[in-house]
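Structure first, commentary second.
Showing subunit A:
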Amino acid sequence: MTELLEVTDLRLSYGKLHALRGANLQARAGEVIGIVGESGCGKSTLASALIGLPAEGAALSGSIKIAGQEMVAASAASRRALRGDRVAMIFQDPMTAFNPVLTLGDQLIDFQHRSHLSRKEKRAKARDMLASVGLPDPDLALKRYMHELSGGMRQRASIAAALLVSPDLLIADEPTTALDVTMEAQIIHLFRQLRAHHHGAIVIVTHHLGVVGELCDRVYVMYAGEVVEEGTVDEIYHSPRHPYTAALIACDPMHLEVTDQRLPTIPGRLPDLTNPPRGCAFASRCVKAAAICAEPPPRKRLSPTQAALCHRIAE
Partner candidate 1 sequence: MSSAADPLPRKTLPLPASLRRLMADRMGAAGAFIVLFLLAIAIIAPWIAPYDPLKINVKAKLLAPSWEHWAGTDHLGRDTLSRLILGTRNALWIALTATGLAGVIGMILGLIAGYGPRWIDGILVLLLDSLSSLPMIMFALAVITVLGPGTQTLMLVIVLVSIPGYARLIRAQVLTLKNADFIQAERVMGASLPRILLVHLLPNVVGPLVIVLSMDVPVVIMLEAGLSYLNLGVKPPEPSWGNMLYDGYTSLRQQPSLVIAAGIPLILATLGFTFLGEGLRDALDPKLQKRLP
Partner candidate 2 sequence: MTAPAKPPLYVVENLRLDMVLPGGPLALLQRSDRRVLNILDDISLQVERGETLGLVGESGSGKTTLARAMLGLLPISSGKLSMNGQELTPGNMAQLRRATAMMFQDPIASLSPRMRVGDLVTEPFIIHGPRPADRAATARALLAQVGLPPEMAQRYPHELSGGQARRVCTARALALEPAFVIADEPTAGLDVSVQGEILNLLADLKEQRGISFLIITHNLAVIRHTSDRIGILYLGRLVESGPTREVFRAPAHPYTASLIASEPDPDPRRRRQELAIKGEIPSLLRRPSGCEFHSRCPIAEVICHQTRPSLRQIAPGRSVRCHLAG
């Protein structure tokens, strides 16, 4: 089986802060994977490392292979080439992903600078792409500036921009977080249509379990810079094995039946990542924690697709 994206033991630190502590994940062509976790778990750091844009001063080690090509050790120039060609990103706030003083059309033409098409052909391609992401009146939209578009239209435009380079890997960082419910549903729907035509892999980074449930095939759950559990979306939702995954799903008010207006929570807080514990990072908040959790947790394979980083589950 060929992996389009293969991340092995990825570690990233900013000075003393260990933001990623050995993350592993894979994605195949045609697959939608989800990376979920709460703030501070390292999911956005992972996303920016995947597109080869980690923050200034970050020390990166491990391996990221995209279509077999190593990114971590690659030169800045080849990383840039890979970014323009193979990988595209959709941001949470599309307003900041576009230049406010250029029209949408000019920017969509500009994004195709690697292609050898004429300007007119590029414009036509941009128009078609806008139409395919469901932007009403794409000809008019090409002449607009970003501030003239609504939030939903902007997010559609940024998806169109990402697809223009026909990337192998499409990374979306919280693509619906800034949107209203009805708009969110429409963008999710668009992603679904997209996966039918898109030949590459889609990585959705989100804190929203609903987005994962609606969209993803497989899920990676992150906590304190590690992937603590992975599995198919059905396994993760219906038989989570890592206590953190279970707690996270239990907290989501969406599926809970109304009882007495009280919601479950996860007491405690994230460990200090400048001085991460040697053992399991979740142990201090875990209901199943035992003495053994002070040792580094083993990765247990639970099914051909499911694995979790925990001492306390029987294989």
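With respect to how the candidates were assembled, all candidates are chains of the complex that A comes from, given by their letters.
We take it that contacts are C-beta pairs under 8 Å (C-beta built on N, C-alpha and C of every residue); 3 or more make two chains touch, one makes a residue touch a chain; residues count from 1.
These numbers were taken from a predicted model, which means no experiment stands behind them.
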{"item": "Selected partner (touches subunit A in the complex), from 1 or 2", "value": "2"}
{"item": "Candidate 2-touching residues of subunit A, taken from the complex the two chains share", "value": "38-39, 150-153, 176, 180-186, 188-189, 207-214, 216, 233-234, 237-238, 247-249, 251-256, 258, 260-266"}
